[in-house]
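Shown here: the complex without one of its protein chains, the others still in place.
As written, the chain order gives the labels A, B and C, with residue 1 at the start of each chain.
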């Protein structure tokens, strides 16, 4: 029955190769294949399913909305659904955190928000160059790709990707070099050859790059450096935002207020496409329609997003639960790492990983876990890290069950 | 009540300025504002709502799918929903037309499919340069923007958009110049300075560019020229595909088989984000995961898309009806144009337009129509064309009613 | 004895392949090989030897200067030699023609002046894009190469050459298309996709491109178009200036005053490297040292240049003689062309050529001429044109002798 995919779908498909099952239904932490076999999902749509699959609280509102023929496709028209999104987002998320942003709907995917952020930063500053970081991942369209590190992805562009300069991410040199030594020196030396940057774009924790977590003080140092040099500060929170690391925004712990924030994936709540670009009001220099797109107003996703704000961000319960579960995952991964030389536990919140020296191990662990009906993905430049990213709504039992499978899978590979 | 939008939404918003209403519900050819006032929609989500708003036939399947917890977010995993999409698309659309394409899901928006097409064309040929056309529109991310004509949109990039050369679209010189004289001469002259192109990307009818329809013989000539010179032929059918001009693909009349076809907007059927890149099997040289994205597998849209194939493309009823309604629209627009000097009726199928010499007129007509509760958008480099794009499912009564409003609106402006 | 070249000199060498002789001495219209065999030179250093080889009038001043230890290498210091150049150039060349330019010494080669002109035009306008022409040739460094047409030369860059758009040169379509139809339409249409140009760079007669001569009215039309659209007008007079077409500047006949003029080759008079960039005073916005170079002040060349101004441009004798000799060449070439179907006489002044339909013929004619001790080069995208460019100081006897060799050579090839 897989013939259909092999025959009709492009060779570019990838997850269907990692997990050779045909999935049919999904609920909470589980995906079910067409035979009804449940798979515990510790990947959560690459961070798009923080509230779990088909979250019943959101589903209720979604069906109500569809049933009553609420606007589905709204371009960037004013709609009741969008208004509710904007009001609720400000009330539940931004204002309690002392943040003041205008919201752009730049098209419903991560790469749309990144492209809009880069365009806006260039418009504001009149400069072209962007500072990105080693092992960054920001998306597959040309602008986003130019700030992405992975050489295979970059190669796919087919044209030289220029206009961006990679800088070392936190701890890139294992502590051998003071933070920002290189970046700061290049900025201050008018003979360095560094093109004057419009902006820095940074993930506070690199998911695709290998679950590399930056320290709050590093992030703050980078932020201060940008402030000092008039460089805009963009946080790509597409994968790490919406609670993945605990707080709604992954940069909260660092106590900074980025100029522009990119959100997508879990912002829609129910796994439907949505993205927002948050812009400090003084930077909102767009002309009407200067950046547009057909699916900016994916209204069903506004509905589920707003309901998610109400359900999960009216208090700090989810944040605390995520941090607690994250601690537990971290503890188990550390134990596993200790048992097996050459492994290392990485990450924070519920964005965790287990890195292996031998870059073949992670893929084998993922495969062993799949045999045990657990979905785990790898990341990192050589796919050397097993990514552990369950839904934030995972139950303690599911968590323990998944962690045990990880333990067993690692053991089976390294035994 | 609009305060929320002015306060919280970015200045980039545009349709909400053209149509200052807050929409709540939608059905068929109508949008309803929050007071229940109906607006007849002759824009159809910029071509994303060919089957009308919240099409009941598709809605039924959508709700069933959500109710039974079908997978919502499926990355690019194999799912029952995607398999149904692929099988039905091949059975109902491709095979009856003698077309053989592999389908890539490149991310759910028009610009995603265009970016994937350009990347693939560059990979296949090892060349960088793309031939685009005057007044083309392909999207807002950097790759798509570089093949887009509009200078305001291009300016938004903030970096020089290079790697593409615009060629004159059909009838750009009002018949003064033989077709392809310029392009062909540049290709054949090794001293012309034209960078050797990887591909041509073309819309068979330019929607955003001002409802400029190319003749089938022009398209065929372009196709032959590309074949002769080993240049890949990409049709961007994002806005004009899925029946907008009558046949499923807008290039069918020309009798050509493009190397790559970009689809989005109405492909999902219900106005939810979806896009596909169709690739001739011999060109499907992607590495697994070389182009990816979080929302490639927007499964609810697979469900509505497949149902739409079954409902609307099992026979030629929709195609014939679209052509007939299109004729009717064309007839009325021609009458209006005749009544008012300096106006011109444009387009084919249900992608129609009314162009005005004075570029201020179209905007005023759109405004006058809005006052009469009809939604009309303008297009063209100076927004000089009123775009007439009702849902293909518009009833004859609705059509006549809308055409009458257009008549009245033009009269009110030009009187 | 040629072993030295084959062993030690790079494969890039080319003229030494066309003319397999080792030259030792040169005087007037003749080069002599090491055996003393004279070769009549109808190439004149690709236009660098308009006053002939080792012109005795200039040689006298050159030797005096060297003997008395005049400054040889003067960076861009103020020197007596440079002052004399500037004063004489203004007195003898610019002022009599009603031209007012400031002179930059941008480095002593053609490509240096072109690069400086492009940089300055971009600085003045704040725009990046340049309009070049089909079959243009402007030099081998990256900036100049990007405005050059030849695909083999362009390929040598090894990176995509962007930031320039080629437009059709005069008569590119053999009269089928009104002048500037394409360019003007692209400029006026804000949706054309043409990047807004900083400048046009044009040769009034394309030497390397195949002795394509533009009509004065075409040049004037182009100039007017640029004025109208605020585009700077750069004439590359490196090969066609300094009297090659009759008047000192090749654009005089068109009655225009370019914003920037590039001169090199014969400007030094004696075949030593020198180049100047002429800039309308209002455009001289360079910062001190913003463009520099070691050999800007090649003082011996200032000496011979200034003497050449005095000797050859104090009256119109040279101009009249060039025009008369040019007429004679044109007449003979036309006769040859008439005798041989498929040939065409091209050019004006003493920049003449004989084009052949069969692109192999020109190379054979050049070879046949070399066997008869006449140096002729080919040009054009397929090297299909025999270039006839004797020194302007060629005597009538030498001219007739050379023309007879051309006649015989063509006959020998086409017989």
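Throughout what follows, a contact is a pair of C-beta atoms (placed from the backbone, for glycine too) under 8 Å apart; a residue touches a chain by one contact, two chains touch by 3 or more.
These numbers come from a predicted model, not from an experiment.
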Contact with the hidden chain, among A:108, A:149, A:243 or A:258, goes to A:149
For subunit B, residues in touch with the removed chain
159-160
Touching residues (missing chain, whole complex) on subunit C
1-2, 4-5, 8-17, 19-27, 31, 34, 45-49, 53-54, 59, 62-63, 66-80, 82-83, 86-87, 89-90, 102-112, 115-116, 118-119, 121-123, 128, 139-144, 146, 152-153, 155-160, 163, 198, 238, 264-265, 270-273, 277, 279, 284-295, 298, 300
Mind pulling the subunit A residues that touch the left-out chain?
128-129, 132-136, 147-152, 154, 160-166, 168, 172-173, 176-178, 181-182, 185-186, 189-196, 209-210, 380-382
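As a convention for this text, only the chains that are shown with their structure count from here on.
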Separation of subunit B from subunit C, taking each centre as the mean of its C-alpha atoms, in whole Å:
49
How big is the gap, in whole Å, between where the Cα atoms of subunit A centre and where those of subunit C centre?
58
Inter-centroid spacing, subunit B versus subunit A (mean Cα positions, whole Å)
30
Which subunit C residues touch at least two other chains?
160
